[in-house]
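Notes to accompany the following structure.
All protein chains of the complex are present and in place, except for one that has been dropped.
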Amino acid sequence: MAEIVFKHQHRIIYAECTVGNHVYYARYLDMLEEARGEFFRQTGKPLRLWQESGTAFPVIGARIDFKGPARYDDVVTIELWVNEMRGVRLNIGFRIAHPGGGLLAEGETRHVCASLEEKPQRLPKELMEQLKPYVRLESEVR
Amino acid sequence: MAEIVFKHQHRIIYAECTVGNHVYYARYLDMLEEARGEFFRQTGKPLRLWQESGTAFPVIGARIDFKGPARYDDVVTIELWVNEMRGVRLNIGFRIAHPGGGLLAEGETRHVCASLEEKPQRLPKELMEQLKPYVRLESEVR
Amino acid sequence: MAEIVFKHQHRIIYAECTVGNHVYYARYLDMLEEARGEFFRQTGKPLRLWQESGTAFPVIGARIDFKGPARYDDVVTIELWVNEMRGVRLNIGFRIAHPGGGLLAEGETRHVCASLEEKPQRLPKELMEQLKPYVRLESEVR
Partner (left out) sequence: MAEIVFKHQHRIIYAECTVGNHVYYARYLDMLEEARGEFFRQTGKPLRLWQESGTAFPVIGARIDFKGPARYDDVVTIELWVNEMRGVRLNIGFRIAHPGGGLLAEGETRHVCASLEEKPQRLPKELMEQLKPYVRLESEVR
């Protein structure tokens, strides 16, 4: 199984920065949501369509380590991959970096597959097939 | 009819500031929503209860003039009053100032009274009674 | 003088939406800043470079009329042009619409040209040349 990483680019605007000209720490989570939306769209089915067919993937946890500041007008690359995918759980790993290579942040968002009434349900087979190429080699998929 | 102004205080956090240590221009609208929520609560009925009984007051327009910068950790006073209230329309005037008196921003948000299906409906009599003391003397109420 | 309109596309994410699945009213101003950044970049000189050479264009006023709701995952088109440009003033008109044509919002942001110490200064000739094609035919330029 090959490992692929999804990449999304984002340009920093003033709305995301705070005093001292760096991105406010919470705004990285907004950027991650933007990137996840494009990740699902590219792998086959946008989150809006999953939602319309009754399935959502709410975040149940997040971990982020900050390694360096992104500044106004920087273009940053958000890399996403799958750390774990089984049962009702979907954990997505991420790195945010300057295109030149400087690491800005890394971590993981943990999601649960749920009905719109917020009841957990098994990850759809269709989704698991679509995300399989993005699963980290050292990870488990069951 | 006496003129009363509703006052709400808010302390600026880093999340609201941008490069150059001043509040990002869009965040004043967030602050205004916070103040409107407290305005409705104080005058008798929180927006959540209006919503639960099927009535909302979506913003259909806003005008804001910036007069000076608010900075991190400043406490600002948001003053609200009613500029116009008739039919389906509710226009709320505002001033945002430092407690010492320095004016930061002023303007108006314009609202329409609507059902949850976004159909306009006349302002409830109960609300008009509650807001009457806050109507500007030079304004019209019909 | 021909009239050109600058166009920028933006896809709505959950971070921008609120209860009832529509974009929160203040987030349109964030989108407008994103679009202005690309407008300046395309016309010749990014805002970051203006800033580095000591010139900024802070917002001194904004007016926005809401015409319809944008929803999650919608792509919206932000159109910008110049309503007025003289002395220290730069007023930028905008329309936000669904690509299909449905108007979502329209209005104007008003800017002043200023040094980094927030002292007003005349608009640079270079900028006025770059923006000239975007001036509305019915507008004045002096």
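A, B and C label the chains in the order they appear, each numbered from 1.
The criterion applied here is as follows: contacts are C-beta pairs under 8 Å (C-beta built on N, C-alpha and C of every residue); 3 or more make two chains touch, one makes a residue touch a chain.
Here the structure is a predicted model, which means the values were calculated and not measured.
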item	value
Touching residue (missing chain; options A:5, A:64, A:88 or A:128)	A:64
Hidden partner interface residues of chain C, rising order	14-15, 17-21, 24, 26, 72
Residues belonging to chain B that touch the chain removed from view	11, 13-15, 30, 33-34, 37, 46-48, 72-73
Residues of chain A (touch criterion as defined above) contacting the omitted chain	20, 25-27, 29-30, 33, 58-66, 69, 116, 118
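The working rule: only the chains that are shown with their structure count from here on.
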item	value
Of all other chains, the one whose Cα centre sits farthest from chain B	A
Chain nearest the global centroid, as defined over all protein CA atoms shown	C
Cα superposition of chain A on its sequence copy chain B - rotation in ° rounded to nearest 5	180
Geometric centre distance via CA averages, chain C-chain A, whole Å	30
Between chain B and chain A, distance of the C-alpha-averaged centres to the nearest whole Å	36
Rounded Å distance, chain B centre to chain C centre (Cα mean)	25
Multi-chain contact residues (two or more partners), chain A	14-15, 72
